[in-house]
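Here's a slice of the assembly, chains where they normally sit.
By written order: A and B. Residues from 1 in each chain.
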Amino acid sequence: MSHNTFGHLFRVTTFGESHGPALGCVVDGCPPLIEISPAEIQGFLDKRKPGQSRFTTQRREDDAVKILSGTMEKDGKLLTTGTPIAMLIENTDQRSKDYSEIEAKFRPGHADYTYEAKYGIRDHRGGGRSSARETAARVAAGAIARKIIPGVSIRGALVRMGEIEIDRSRWDWAEIDKNPFFCPDAKAADAMEPYLDGIRKNGSSIGAVIEIVAEGVPAGWGAPIYGKLDADLAAALMSINAVKGVEIGDGMGVAQLTGEQNADEMRKGNDGRPVFLANHAGGILGGISNGAPVVARFAVKPTSSILTPRKSIDRAGNEVDVSTKGRHDPCVGIRAVPIGEAMVACVLADHYLRHRGQVG
Amino acid sequence: MSHNTFGHLFRVTTFGESHGPALGCVVDGCPPLIEISPAEIQGFLDKRKPGQSRFTTQRREDDAVKILSGTMEKDGKLLTTGTPIAMLIENTDQRSKDYSEIEAKFRPGHADYTYEAKYGIRDHRGGGRSSARETAARVAAGAIARKIIPGVSIRGALVRMGEIEIDRSRWDWAEIDKNPFFCPDAKAADAMEPYLDGIRKNGSSIGAVIEIVAEGVPAGWGAPIYGKLDADLAAALMSINAVKGVEIGDGMGVAQLTGEQNADEMRKGNDGRPVFLANHAGGILGGISNGAPVVARFAVKPTSSILTPRKSIDRAGNEVDVSTKGRHDPCVGIRAVPIGEAMVACVLADHYLRHRGQVG
């Protein structure tokens, strides 16, 4: 990962600011003859889109994706041709809202100060390039990535919101779409509703943990030593806005395990193939998938756009206070679920092609 | 990161197996005219070297590093020339120990099975390429990286070993070298000694958490969106053997913070420059350093080489039991401290050069 591109054989470049004419991505290295469905891509984008419930920002963004290249209709199907697939999402609402305050002041916890420190200039309108709007392009790329590895199911869930953690014994994937939090534990979801309402009404915000599970990944994807599957997953997930921690399998918790507890034992499965009796490793050993589900988790910090004034400075170096009125996501972690899925899909598609390249 | 190379402008390629003739690295992109001290590089390697106390494996490895290229003596100094610096560490002890059992059986928790699944062949002797011995080359590269960013201090500490976590109020860097654990809390270190003795005597093992702190990093290093400093740190640390979780700043803990708690407030410092009143962000906002110390943490799993037999299979697919007699690290996390420092040094050196390239 470097600059605005990630991936090695399956390579995604994104561009665009929150309030420019458009944002989008170029998906390069996609195999040919893969059937693409614009409606399906749009479906993933809609999942990420704001305004789906009272718990996400009420901004109106259509996020209508347009494919500009790399595909061709044949026999009624839209097929990839092996050339780069550019996708565009126009910013329909670039109205001249008054951003003068944001221009002058650095919002604590945001990237305002660091962009300014690095570049000496920043597009402050709606966060510019650092806006989570950029992730719409990732989700579009992720929809293509899924088609490359059709046997792999990639699903995400919100497993913690602030104080509320799910009970894993109640995990039910079917619950994911029944609550506005992508939460797999119905009881926890019930508790999240009033909890997040309280936070939202206070103009506050709260963090979250998202878990992505990829099933159907065969043993052998990934590579030592710096092309490790888990290293690429860590980079991909850490690159999502507001993420501060990434875990594979038992994650930070392995520090408290003994060797006896941690080693996932193996037996012969019913089909004669090896099975793991546990999955502390999250499906990855030595940087290479082992055939068990790939399990990755990441923590999303609470948005810094809150009502309570925070101490800061302005561009001139003066001390100021900053508070954010108006619409915002009380828990940005919710919308990070489809984004995390997309990133995992892209990394897996890339490693699948890399594996096929080196090993055949 | 990809294949056996990481970095973009400051680029490190490592090679070598545990029991081959030698291992080493090629450090490419190092600026010219930087003074290198072989003794200093050796010093870092010695810190990582096994056999320093009864708490690390008693194997004898000299880890004597030899510089093959990229430097030149001038006026009594050894200077880099801008060309690739190859460093070699010969494997002095490649004796024909009996590895036949390890060859046939997959050790649970190790990379035996996944290497075999990927490549259809693996160098089983001492773990081959997946052995932690590879990290000696990283430490050598890290020693070079430090010289490129002389104003930056990079120090690591073991902050948790199994049940024992340090008390941050007792953090004292001076303690690091006074105990065999790189532990900054003298009291915790005292507790770790009998704790780890117990584990060692049982032939068991335990996990750990390591924290790396880089002070002196100016605001502006790193880059959106996929060249984020924290994304590269995450990949670099996750690529270390046995690491399963990576955190920046408050890490996974941000999920339990409110926006008010999480936003690091800013004021004007005594020198008129901005200062942060807290560092939940671990020195990185929007993927770019903010001038506060860069704080990264990672969790190392317990080694799977333990005395208690574990269920596994062999190459033929038969169910077997595996146990590991003899010398091993009861807590591999200890020796991960200098490795983590080296990885952070390499990432920072790379981002420094990239920043200088793009912004000047």
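Keep in mind that, in the parts below, a residue touches a chain if its C-beta (ideal position, glycine included) is under 8 Å from a C-beta of that chain, and two chains touch if they have at least 3 such contacts.
Since the structure is predicted, the reported quantities are computational estimates derived from the model, not experimental observations.
Enquirer: Total copies in the complex, given 2 are shown here: how many?
Expert: Counting every copy in the complex, the total comes to 4.
One rule holds for everything that comes next: only the chains that are shown with their structure count from here on.
Enquirer: So, what's the distance in Å between the C-alpha centres of chain B and chain A?
Expert: So the centroids are 26 Å from each other.
Enquirer: With touch defined as at the start, can you tell me which chain A residues reach chain B in the complex?
Expert: 1-6, 8, 14, 106, 108-111, 113-115, 117-119, 129-130, 134, 160-163, 199, 204-209, 219-228, 230-239, 241, 244-268, 272-274, 277, 280-282, 284-291, 297, 299-306, 308, 310-313, 317-319, 333, 354-355, 359
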